[in-house]
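Shown here: the complex without one of its protein chains, the others still in place.
Every chain is named by a letter (A, B and C) in the order it is written, and numbering of its residues begins at 1.
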Amino acid sequence: MKQETIDRIRAFSEDRDWDQFHSPENLAKSIVIEAAELLECFQWSGTEYDAEHVKEELADVMVYTQNLLDKLGLDPDEIVNKKMDQNERKYPIEKAKGSAAKYDQL
Amino acid sequence: MKQETIDRIRAFSEDRDWDQFHSPENLAKSIVIEAAELLECFQWSGTEYDAEHVKEELADVMVYTQNLLDKLGLDPDEIVNKKMDQNERKYPIEKAKGSAAKYDQL
Amino acid sequence: MKQETIDRIRAFSEDRDWDQFHSPENLAKSIVIEAAELLECFQWSGTEYDAEHVKEELADVMVYTQNLLDKLGLDPDEIVNKKMDQNERKYPIEKAKGSAAKYDQL
Partner (left out) sequence: MKQETIDRIRAFSEDRDWDQFHSPENLAKSIVIEAAELLECFQWSGTEYDAEHVKEELADVMVYTQNLLDKLGLDPDEIVNKKMDQNERKYPIEKAKGSAAKYDQL
């Protein structure tokens, strides 16, 4: 996301004095709640879904994710790259290619 | 996220031929699964949690979110700004300030 | 579930002094965490899944559901029948038959 989008997310909460509700725990709850609303778009079918609704729910996940990054003072690139280091070790290309198996079953 | 982090996420899947598993539905499932693992860090306490574990699970949410954006060809700034337009209408500052109530109960 | 199974679930928590952790909120988190582990059995395929693993995760959902019923002093038949009253009104047979649409789109 661009800096101005991030700034808008931050201003939205600040203007409403919502930082008091944004404990890490509450934001973790919020992310899973929105992720389940996203999943609801695909509850009965993986192929027929309301594309606009998907965008809205995915955006909600992203907003709360940004709130949690902010709350914990995390750098998104740092935590994602660190996790990708792990993923690359857990799923070596020669073993994982074309397989949906979990790393402990490769 | 920086472009190079996004590129790394994309290359990771491409190198493993995982695009075949990345239907929008499967990615929506994956986001909620990882979001619940994030929530598990706060299952019994909102204040005592493993900060490293939180980072890993949050990163997983972000990786699958990026996968879904890619799969659907979505621009993150566009969908988040559109949702923020809605949020700002649903939660006018003068009504929502300091309140955790849902918009239909403001 | 039979009374003796319910009694076993209760004794398990009592013997471990876990009632202190079983706030309604923590149990709600626990149900969603276990439900997501159940979903993980179907993360990449709806047809190839580990049936034993499904049973274990479904059982976990049922155990935490019983814990929450107990914590809130709820009668399962009462709350389910009340909800079924609502469901039957929201989804009249003649409209809902053969349709996966949500009630507000019938």
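The definition used in the following text is that contacts are C-beta pairs under 8 Å (C-beta built on N, C-alpha and C of every residue); 3 or more make two chains touch, one makes a residue touch a chain.
Worth saying up front: this structure is predicted, and the values here are computed from it rather than measured.
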Omitted chain - touching chains that are shown: A, B, C
Positions on subunit A where the hidden chain makes contact: 21, 26, 29-30, 32-33, 35-37, 39-40, 42-44
Positions on subunit C contacted by the hidden chain, ascending: 1-2, 5, 8-9, 12, 15-18, 20-21, 23-26, 28-29, 31-32, 35-36, 38-39, 41-42, 46-47, 49, 51, 54-56, 58-63, 65, 68-69, 72, 74, 76-77, 79-84, 86-88, 91, 93, 96-100
Those residues of subunit B which, in the complete complex, touch the missing chain: 29, 32, 36, 43-45, 100
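Everything below uses one rule, namely that only the chains that are shown with their structure count from here on.
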Per-residue multi-chain contacts in subunit C, two or more chains: 29, 32, 36, 43-44
